[in-house]
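Sending over a structure as C-alpha cells; questions will come in a sec.
Excluded from the complex is one protein chain; the other protein chains are retained at their positions.
Letters A and B mark the chains as written, and numbering starts fresh at 1 in each.
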Amino acid sequence: MAQFLEALVNGISLGSLYAIIALGYSMVYGIAKMLNFAHGDVIMVGGFAVFILMVSNGWQPLLAVIAAMFICTVLGMLIERLAYKPLRGAPSLAVLITAIGVSYFLQNAAQLLWGANPKFFTILDYGNLTVHIGDSQFNISIGKLLSVAVSVAIMVGLSLFTGKTRIGKSMRAVSEDRGAAQLMGINVNATIAITFAIGSALAAVAGAMLVGVYGVQLSPTTGAMPGIKAFTAAVFGGIGSIPGAMIGGILIGLIEILVGTFVSTDLKDALTFAVLIVMLVAKPTGLLGKPMREKV
Amino acid sequence: MSTKTKNMLTTLLTLGMTALAFLLCQLAIVNDWSWMTSTLKGQLVNICAWIIMAVSLNLVVGISGELSLGHAGFMSLGAFSAIIVGSWLKRGMGMESGELRFVIAALSAVLVAGIGGFLIGIPVLRLKGDYLAIVTLAFGQIISNVLRLLYVTVDTDTGSLAMALKIGSGTPKLPGKDIIKGAQGASRMPQDATFVIGFILVMLTLLIVLNLNNSRSGRAIRAIRDNRIAAEAMGLRVTKYKLMAFVTGSALAGLAGALYGLNQSSLQATFFEYNKSIEVLVYVVLGGIGNIWGSIISATTLTILPEMLRSFSEYRMLIYAIVLILVMLATNNPVIKGWFRMVSGRISDRRNRKTGKKEARP
Partner (left out) sequence: MTQSVKRHSETVMVPFPSDAIVPARDLGKRPVLEARHLGIQFGGLKAVDDFNLTVGPTEIAGLIGPNGAGKTTVFNLLTKVYEPTQGTVLLDGHDTKGLDVTHTARLGVARTFQNIRLFDKMTVEENVRIGLHNKIQYGMVSGILRLPGYWKKERQQHERAMELLRIFNMQDQADAVSGSLPYGAQRRLEILRALATEPKLLLLDEPAAGMNPHETEELMDTIIRIRDQFQIAIMLIEHDMRLVMGICEGICVLNFGQIIAKGTAEEIQNNPVVVEAYLGKQKGAGE
C-alpha cells in the first residue's frame, strides 16, 4: 500500500514535469502545425543556463531559473524566426528535418561550449516528507511536491491565459483556422512567435526541475529522452490540445512509474510506448484530440 | 520519350552506375589506389547497408508517403536475427562456408523483419501523418528496449540455443556460450558480410524497389499517396498496398541489418534507437523524396563524410547541423530559392521563368 502510494505520488510528480514539456510540444503543434523536435534540446539549454548562473556564478536558484526562462524565450523565438518562419507553408517533412537540424545544432553547440561531462545541481532541496500508514511508511521529496505545485500553477496560469486574454484567444483562433484568423486581423506571425516564447520559457522551468529536483544528470543529450516522452504524452492527450497535454503528461508519468515499480524497470519504456500505441489505435487522435474529417 | 521507356532507362542507369561504382572500388582495392584508404575500405560494407536502408525507407516515405521514424527498429530486428542464426550456424553447427551462413542468416533476418513490419503495420497504418510518425517511433523504441534485455547463448557441443528476456533484477543464467548478452549486446559473431555480398544486396534492393515502383502495385501505392479518397473510389484496397510498401520496406531494412550486423565485431541494441531512424530519414530527404538515385548518393556521402572529416571532429556535427538547416531552407523557402536562381545567372534565370509555370510545388 505504502509502495503504491509512493509510486502514485512519484508518478504524478514526474507526470507534471512531462506535462510542462508536453505543453510546449502541443501548443507549437496546435498553432504552427509542426513537430518541434528541438524542444527537448531547449530544455537542455535551460538546464545549462541554470547550472552556469547558479553553480558557476553563485546566483540565487529562483533568480537563475527566471534568467534561464528569459534566455530560453529568446532562444526559442530566435529558432522560430531563423529556421521555422522561412518554411511556413513548406511540406511538413522539410520542417521536421529542419527541426532535427536545430536539435543537432543545439546538442553539438552545447557539447562544444560546456563539454560532455555530466553535471549536477540542486534546487528546491528541502528534505523528505515521511508518511506513516499503519506499520509501513514512505518518503516523498518535498522538492518534488513543490515542483508539482509549480507545474499545477503553470497549467492553471496557462489555461487562464489562453482562455481569458486577448493574446491567448488569438492563439486559439490561429490553431483553429489560421486563414480565418488572419482575415479577422490577427497577426499570425506574432502569435506563432509568442507561442514559441511561452513553450521555451516552460522548457527552461522543465530543465531546471529535471536536473535540480529529479537529479537527472546534465549533458548535451539530457533533453532528448524526456523530450520524446513528453512528445508521447502530448500525442497521448491529443496533440494541439492544452488540457490534453496536461492529462497526457500526468498519465504517461504515472504509467512509467507504476510500470517501473510493479512490473519491470527494464521494460518501463517499452510498456509506456505500448500504452501510447494501444491508445492511438483505439482513438487515433489521442485522448482529447478533435477528429478531423476530410471534406470530399 | 514515353514514361515507360524513361522508367526503364532510369532503372538501367541506376543499376549500371551502381555496378560501375562497385567495379571502380574493386579496381582501387586490387591496384591499391591511394584514395581507397584503409578507413574507406573498412566502411564499404556499411555504406552498402546504409544505401539499402535509405532506399527502403524511401519506399515507405517517398513512394508510399508514410512518415516512418522507426525504420532502424526493423534494421535491428534483422541484425540481431542474422547474428543469432549466423552465430548458431558457425559456433553451434560448425558450418564452414561463410557465404552459405550469410545467405541463411540474411533470409531469416528478412523474414523476421518482414513479419515485424506486418504485425506493426496493421495497427500503425490506420493512423495518418504525424500520428503514424510518433507510433513508428514508439515501436522502434520498444524494439530497442526489448532487444536490450535479450540474452542468447549457444551450446557449442550440441548446437542448441537458449534464449531469455531479462525482466527483474537478476541476469538470466543460460547454458553455453554467449551470443547476445543483454545491454552489452552481441559479440564474437561471424563477420561473414563482404563488399561483394553488400553490392549484390544493394543491386537486389534497387531491383525490387524500382521494379515495384514501376508496376501495377507500385502505381497503386503512389495513387494512395497522392489521393487516398480518389484511390478508394477507384476500387483500390488502401490497407493492402500501404502494407505492401511498409512490409517490403521493413524486410529490406532487415536485410540491411543482416549486412551491417554480420560486419561488426560487436553490436548493441541502443545503436538502433530513434536517432538512427532519423539519420536515415535525413539521407532520404537530402537525396530527394521518392528519388532512389538521390538516396544512394546521400547515404554514401553522409556515411563517408564524417570519417573523412575526423580532423574537424569537434565542429563537424555542428557544421552538419547548419548545412542541414540551410539545405532545407534553400530548397523550400521561396525567397531563398529565388535568390539562388538570381545567382545562377541570367540565362538560366530566363530559362527557369519560361518553364517555371509548370513547376508544381511538391
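Operating definition for what follows: a contact is a pair of C-beta atoms (placed from the backbone, for glycine too) under 8 Å apart; a residue touches a chain by one contact, two chains touch by 3 or more.
Source: prediction; values computed, not measured.
Checked against the hidden chain, the listed residues B:17, B:230, B:319 or B:342 yield one contact partner: B:230. Here one chain is not drawn; of B:208, B:322 or B:336, the residue touching it is B:208.
Residue in contact with the omitted chain (choice from B:2, B:169 or B:265): B:2.
In the full complex, subunit B touches the hidden chain at residues 1-4, 6, 207-208, 211-212, 214-220, 222-223, 225-227, 229-238, 244, 358, 360, 362.
Where subunit A meets the chain that is not shown, the touching residues are 295-296.
We take it that only the chains that are shown with their structure count from here on.
Distance from the subunit A centre to the subunit B centre is 31 Å, each centre being the mean of its Cα atoms.
Of all residues in subunit B, those touching subunit A in their complex are 61, 67, 123-124, 126-131, 133-135, 137-139, 141-142, 145-146, 148-149, 166-168, 229, 274-275, 278, 281-282, 285, 289, 314-315, 317-318, 320-322, 324-325, 328-329, 331-333, 335-336, 362.
Looking at the complex, you find that subunit A touches subunit B at residues 29, 35, 83, 86-87, 90-98, 100-102, 104-105, 107-109, 111-112, 224, 228, 231-232, 235, 239, 264, 266-267, 269-270, 273-274, 276-277, 280-281, 284-286, 294, 296.
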